[in-house]
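Can you read through this structure? Questions will come right after.
Note that one protein chain is taken out, while the other chains of the complex remain in position.
Which chain is which? They are A and B, in the order written, and residues in each are numbered from 1.
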Amino acid sequence: MSKAKTQAVQTFTPQKPYTPVDSDFVLKSDAAIEVDRNFASQSVWKDVTTRFRRKKSGVVGLWIVFIIIFFAIIGPHMNGYDYSAQDLKSKNLAPRVPGIERMGIFNGDEKMSTSTGTKTTNLYEEEGLDDTYYWFGSDRYGRDIWTRTWQGARVSLIIAVAATIIDMVIGMSYGLISGYFGGKVDMVMQRILEIMNGIPRLVIVTLLLLILKPGMLTIIFALMLTEWVGMSRIARAEMLKLKEQEFVLASKTLGARPFHIIFAEILPNIIGPIITQVMFSIPTAIFTEAFLSFVGLGIPVPQCSLGSLISDGYNSFTTHPYQIVAPIVVMALLMLSFNLIGDGLREALDPKMKEM
Amino acid sequence: MKKYIGKRVLTSIFTLLVILLVLFILMQLMPGSPFNDEKLNDTQRATLYAKYGLDQPVVVQFFKYVKNMLTGDFGVSYNISKNTPISQLIATRLPISIRIGGMAVGLGALVGLVLGLIAALNHDTIWDTICTIISVIGVSVPSYVFALILSYQFGFKLKWFPMLYSAKQAMASSWLPSISLSMFTMATIARFTRTEMMEVLDSDYMLLAESKGLSGRKLIFSHALRNALIPIITVLAPLIVDLMTGSLVVEKIFAIPGVGSLLVNAIQSNDYNVVISLAFIYSAMYIAIMLVVDILYGVIDPRIRLAKEGS
Partner (left out) sequence: MNKARAFVAAAAASAMALGAVPAVPAMTALADDAANDLSIMMETPVESLDPQQATDGTSFEVIADYTDGLMQMDADGQPVNALAESYETSDDGLTWTFKLRDAKWSNGDPVTANDFVFGWQRAVDPDVASEYAYMLSDIGQVKNAAEIIAGEKDKSELGVTAVDDKTLKVELNAPVSYFLSLMYFPTYYPVNEKFFESCADTFGTSPETVLSNGAFVLDSYEPAATEFHLTKNPDYYDADRVKLSGLDYQVIQDSQQALMSYQAGDLDTTLVNGDQVDQVKDDPAFRAIGAGYLWYVSPNMAKVPELANENIRKALTFAIDRTAIAEDVLKDGSLPTFTAVPPQFATGPDGSDFSGDQDKFKDVCDSDPAKAAEFWQKGLEELGIDSLDLEMVVDADDAPQKVATVLQEQWQTNLPGLTVTLTVEPKKQRVQDMQDGNFQLGLTRWGPDYADPMTYLGMWVTDNSNNYGLWSNSDYDSIIEECTTGDLATDAEGRWAKLYDAEQIVMNEAVIFPLYTQSNAEMISPAVTGIEYHPVALNRVYKDAEKAAE
């Protein structure tokens, strides 16, 4: 039971990375340390890959992420529209795709329920735009939603990945150092962490964005400031597990300096749980950015992110619902697949789950 | 036990003081002034600054601020509702926000638990995947989009619930906002329950229970679920606080006179006093919840307490 308990807490990571309290990671006795784990890097990673492949949902998630990244790179250049170019003559056009339009879908028809009854219109025909195709429709300034969706996905991914990587570096270093040195150092560092953890995240981010000039870097900075706590807890817990092991002791005896041991010896061994945590942090960052967009603290116009597209689409939800569909679907897919990858990785990395 | 609680309380108080400092610094850095209306001239602005003590040295302002905050005197609103004591503004709004948040937590926890159970008991089947997808949709669609969809479907089309909050029918009009807020909780709890249950089902004592001849429902509900539930309390706490921030947007959409919409309006009108007071209250509530959970958890699971005392 005792073993199951510690396992349970450290492997749990909800959508929003669960910020563990330090009580979650304290070891009860030496018995809890799994001295029998083998960290010979080659075979472990091979093992993990095999186990990950066996978990279908994780593989599907990985594919979806690859596809979205692919479109985020080439999508904005695929149909000749520029993501910020407006054309007020062709605004609020429903999706229309060449070829498929003959099948009666994506042909630019739009049903609108007005207060005087529902009517179906085709603005392409009304405006005489015979050769115009907006695959996902156009927004209220006549910008192409296809182009903007992928441009937005690109921006959201950059923000999320950048923020998470910085988080990872800061959080990991903090946790490792705290865990390795222990004693007074650990005490002070953990108290600081406790206080950081006591500050409500979103309130601070919101205030911070009011102070700083809005922009991509600011958003990354704000997201980064608050997310590293969870990461550092995981790193610390792993460190506590590993630091008494033979290979560390061997290094110590050979006279290796602490920072060499921390970053060259131990770090490679905890990369698994850290990457898992990263997979859960990315969707959180994407989601937080979306919230900020809605309260008007998002990326400055005419740039766009998935969040700002959703909040734009929100405003015309009852009139032109197709404008919100594409960004929402892409965002949901991104979040879903990162979570699936995270789940898959976690189970692949955790030998206990293997038999299930 | 006493030592442990004492230590936790001390840390909490210290955290609160640090937050006071952080908030004050943030406020000093905030651009703009609450009194920048186009129609005010310089003398009037100076008078207003003097009236609210904003012309005093920062240090003096700080100590006055700490003293006032700790004694519950939040000052008056500058803009949102001129000269109204903030404590009065908050007093009527907080219960509404708490009720809607409470309903959201309750709903989310209940549905999430069921979803998580289904997923865990049918691990790696289509049910598991479906539950995962439902819970991921729960977190990936922003609550304001849910809010609008619910309002359109169940308020406008089906007329099951009122679309807007109304004090006259407080309960009925709280359902839609609560449901849209609960999605996040639901999803998190579902995933958490799934992981926990899988751990527990795999444990030695379950094997023992099974070998003792217990089976089916009894096994799952009285042995497995009970154990899986314990750690859920820990996740629930931060979730409650997330709800408060989630309420920022949902309250605006449903016209709920709660603290969330108050904060949004205060930010938009540079009403420093209100912003800082609300941020403080949010933090205090957050810290209080964390404290209660930690103590509760220590009571429930002595290993944690002992470990903490040892460290």
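What we mean here is this: a contact is a pair of C-beta atoms (placed from the backbone, for glycine too) under 8 Å apart; a residue touches a chain by one contact, two chains touch by 3 or more.
Everything numeric here is computed off the predicted structure, so don't read it as measured data.
**Q** Among the options B:Q28, B:Q56 or B:Q88, which residue touches the chain absent from this view?
**A** Answering carefully, the residue with contact to the hidden chain is B:Q88.
**Q** Could you tell which one of B:I137, B:A209, B:A255 or B:M285 touches the chain left off the display?
**A** B:A255
**Q** For the chain that's not shown, point to the residue among B:L16, B:M69, B:A109 or B:L181 touching it.
**A** Considering all chains, including the one not shown, the answer is B:A109.
**Q** Touching residues of chain B against the unshown chain: what are they?
**A** Touch with the absent chain occurs at residues 31-34, 36-44, 47-48, 51, 77, 79-84, 88-89, 92, 99, 102-103, 105-107, 109-110, 148, 151-152, 155-156, 159, 162-172, 225-227, 229-230, 232-233, 236, 252-257, 261-262, 265, 267-270, 296, 299-302.
**Q** Against the chain that's been left off, what residues of chain A make contact? List them.
**A** Interface with the chain not displayed, on the chain A side: 84-86, 88, 91-92, 112-116, 140-141, 210, 213-214, 296, 300-302, 315-320.
Everything that follows uses one rule, which is that only the chains that are shown with their structure count from here on.
**Q** For chain A versus chain B, what separation do you get between their C-alpha means, in angstrom?
**A** Once rounded, the distance between the two centres reads 22 Å.
**Q** Would you tell me which residues of chain A are touching chain B in their complex?
**A** 1-2, 4-5, 7-9, 11-12, 14-16, 18-19, 21, 23-24, 26-28, 57, 191, 194-195, 197-204, 206-208, 210-211, 283, 287, 290-291, 294-295, 307, 310-311, 314, 317-318, 324, 328, 331-332, 334-336, 339-340, 343, 352-353, 355-356
**Q** Where on chain B does chain A make contact in their complex?
**A** Checking each residue of chain B against chain A gives 11-12, 14-16, 18-19, 22-23, 26, 29-31, 123-124, 129, 132-133, 135-137, 139-142, 144-145, 148, 152, 184, 187-188, 191-192, 195-196, 198-200, 202-205, 231, 234-235, 238, 241-242, 244-245, 248-249, 264, 267, 275, 279, 282-283, 286-287, 290, 294, 297-298, 301, 303-304, 307-308, 310-311.
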